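Of the protein chains in this complex, one is absent; all others appear in place.
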Amino acid sequence: MAITEDEVRETAQLARLELSDEELHRMTRELDAILGYMQQLADVNVDGVEPTTHAVPLDLPLRADELGPHLEIIQVFRDAPDWRLDGFFRVPKIIETDE
Amino acid sequence: MTLTDLTASELAEGIRRKKFSALEVAQDFLERIDRLDRKLGCFYKRRDPLAIAAEAATVDEKIARGENAGLLGGVPVGLKDLFVTEGLETTAGSKILEGWVPVYQGTAVTKLREAGAIVLGKLSMDEFAMGSSNESSAYGPVRNPWDLARVPGGSSGGSAAAVAAGLAAATLGTDTGGSIRQPAALTGTVGLKPTYGRVSRWGVVAFASSLDQVGPFGRTALDCALVLEAIAGHDPRDATSLKAAVPRYAEACKRPIDGLRIGVPREYFAKVDATVGKPVMDAIDEMVKLGAKKIDVELPHTGYAIAAYYIIATAEASSNLARYDGVRYGLRVPSENLQSMYARTRAAGFGAEVKRRIMLGTYALRSGYYDAYYLRAQKVRTLIRRDFEQAFKLCDVLAGPTSPTVAFKLGEKADDPLAMYLSDIFTIPCNLAGLPGISIPCGFHDRLPIGLQLLAPPLGEETLLRAASAYERATDWTRRRPEEPA
Partner (left out) sequence: MTWEPVIGLECHVQLATATKAFSTASAAFGAAPNTHDDPYTLALPGTLPVLSRAAIEFAIKLGLATGCAIRPLSRFARKHYFYPDLPKGFQISQYDEPLCEHGRVDFVLDGPDGKEVRSVRLTRIHVEEDAGKNVHVPGAPVSLVDYNRAGVPLCEVVSEPDVKSPAEAGAYLRAIRQLVRYLGISDGNMEEGSLRCDANVSVRRAGEPLGTRTELKNINSFKNVEEAIEFEIARQIELLERGERVVQETRLWNPDKKQSAPMRSKEHAHDYRYFPEPDLPPLRVDDAWREAIRASLPELPIAKRTRFIQALGLSPYDADVLTAEKKTADFFEEVIARGAPAKAAANWITGEVMMRSNRGDQGAIGAAELAEIIALIGDGTISGKIAKDVFDKAWKSGRRPREIVEAEGLTQVTDSAAIEAACRDAVEKNPKQAEQYRAGQAKMLGYFVGQVMKATQGKANPAMVNDVLRKLLDNK
């Protein structure tokens, strides 16, 4: 097996995707097949080969420290699922400690 | 003369010469969309006709005053729904962005409009550009104008089909692993993926950052050249955009191909069915008749390209899609606690293919697996790039089939994601290497189009357009039209 159901469950948690049991089973099968296919990469000799992060070599351009425009409140919250008029996005409570 | 049969360059020329007006052109295209799109499903969202009329009128006024209305003045275009359009809904083919109306505009779109093109609407696509058949749009599939029971290819299926069916004179798509070239091949249109960094990615919803590129669909290579000229160029808002000057791509289309060295990679013909392989080889031979030379080359790591691609692309995608969390925009499934909100929102908002790729990508980046998957894939990517560098020492372009098959039936590959991935074998390698590629029609099998793919070294768009145009002049594939859907 290239991937187990437990690993799929853990990965789904990391990716914040709620999967039904049926989806979990199907996903495991599919990912197993796909990852099985990926194993062939292990056959390639990559000794001394640098990874390619950028397809075309480029230097990082740097920008001047000059202010640009801000979004108006009407634009910031235009498609916000939940927000307050005093200027905040609102989300279900985050809990930090066991107190 | 039916205006919707004309190419983009013919329309721009005709409007410039006042043979017909931009308003007339817009009217004809809108009528055709009204009549035919219900059967094809190309457009996700159409623009308000009043806005279109206003823009077309502005073009006509400029022409009347003797002013320059732009390279594409009055040409009706469509945009893959991956392009961020200010004030116009942008969904990336996903439920998670349903109803999202952007408050800013992408550079390629701005440039296209500054060149005078008239945006008719947003085109259907595979969700988040992940797919090769346009079957994974949250808003329904697109049908191939050549056979309504078949797919147009993907992920820019709507963009390709719209041009093929004459619903837009040219369209913009994006290509990460073949998403412009493959649908172009399956719909008998011309699709160009420029060099990575040639066109700005600012305002393009990201799928795989190191692979995504914006490119045009057109009826002809010249049409693609005009659109590319309009949208290419350095953008300070995209740190990966190239500083190179933008040549007059349209001029390149006129030049002959004497002495052009066409490399034929052994690996690209080894396992291809004769139904596709023969017309493609005939096309190459046609170009040899026009003065080109055919050379055998090797791209030994071709077989590993799909595996490398699907690890890199899905890893980057899993990262780029982390922002869809229901907090600031898009879908939110209400929940009492934050973690459920995330998990349920994303489960409800993303389709199966997107979830699959997010899972794959997340897995490949997990500590413990990073070296074996992501890092290794990036090293194989280097080897693939080197293969191309070696080959291009011997030739100017590489030629082969764009797709191993003609358009397949809707639903045919739906249950086998891996089989779907494997059909990208010819298009994927050049994305890994950042190279430009074009697909041009070169024949039919059972009335279904076949595409010839040409690849060039970085910034080799002029060579591609030159070769494609020369082949076009000698053949008539680009003048074929599908029958109108009944």
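Here the chain labels run A and B in written order, and each chain numbers its own residues starting at 1.
Operating definition for what follows: contacts are C-beta pairs under 8 Å (C-beta built on N, C-alpha and C of every residue); 3 or more make two chains touch, one makes a residue touch a chain.
All figures in this text were calculated on a predicted structure; none of them were measured in a lab.
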Quick one: which shown chains sit in contact with the chain that's not drawn?
-> A, B
Option from B:E10, B:D175, B:D238 or B:E461 whose C-beta touches the chain left out = B:D238
Among B:T58, B:S209 or B:T475, contact with the omitted chain is made only by B:S209
Decide which residue listed in B:Y139, B:Y268 or B:Y342 touches the omitted chain of the complex.
-> B:Y342
Where chain A meets the chain that is not shown, the residues are 10, 13-14, 16, 53-54, 57-71, 73, 76-77, 84, 86-99
Just the residue numbers, please: which parts of chain B touch the chain that's not shown?
-> 83-84, 90, 92, 97, 100, 102-104, 106, 201-206, 208-210, 236-240, 315-316, 319, 322-323, 325, 327-329, 336, 338-339, 342, 362, 365-367, 370, 374
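Note that in this section only the chains that are shown with their structure count from here on.
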The chain A residues in contact with chain B across the complex are 3, 7-8, 11-12, 14-19, 23, 27, 30-31, 33-35, 37-38, 40-42, 44, 46, 49-56, 58, 60-61, 63, 71, 75, 78-82, 89, 91-95
In the complex formed with chain A, which residues of chain B make contact?
-> 99-101, 103, 195-197, 210-211, 236, 239-240, 242, 301, 303-304, 306-308, 310-311, 318, 325-332, 335-344, 346-347, 350, 355-356, 358-360, 362-363, 366, 372-373, 375-383, 385, 417-418, 421, 431-434, 458
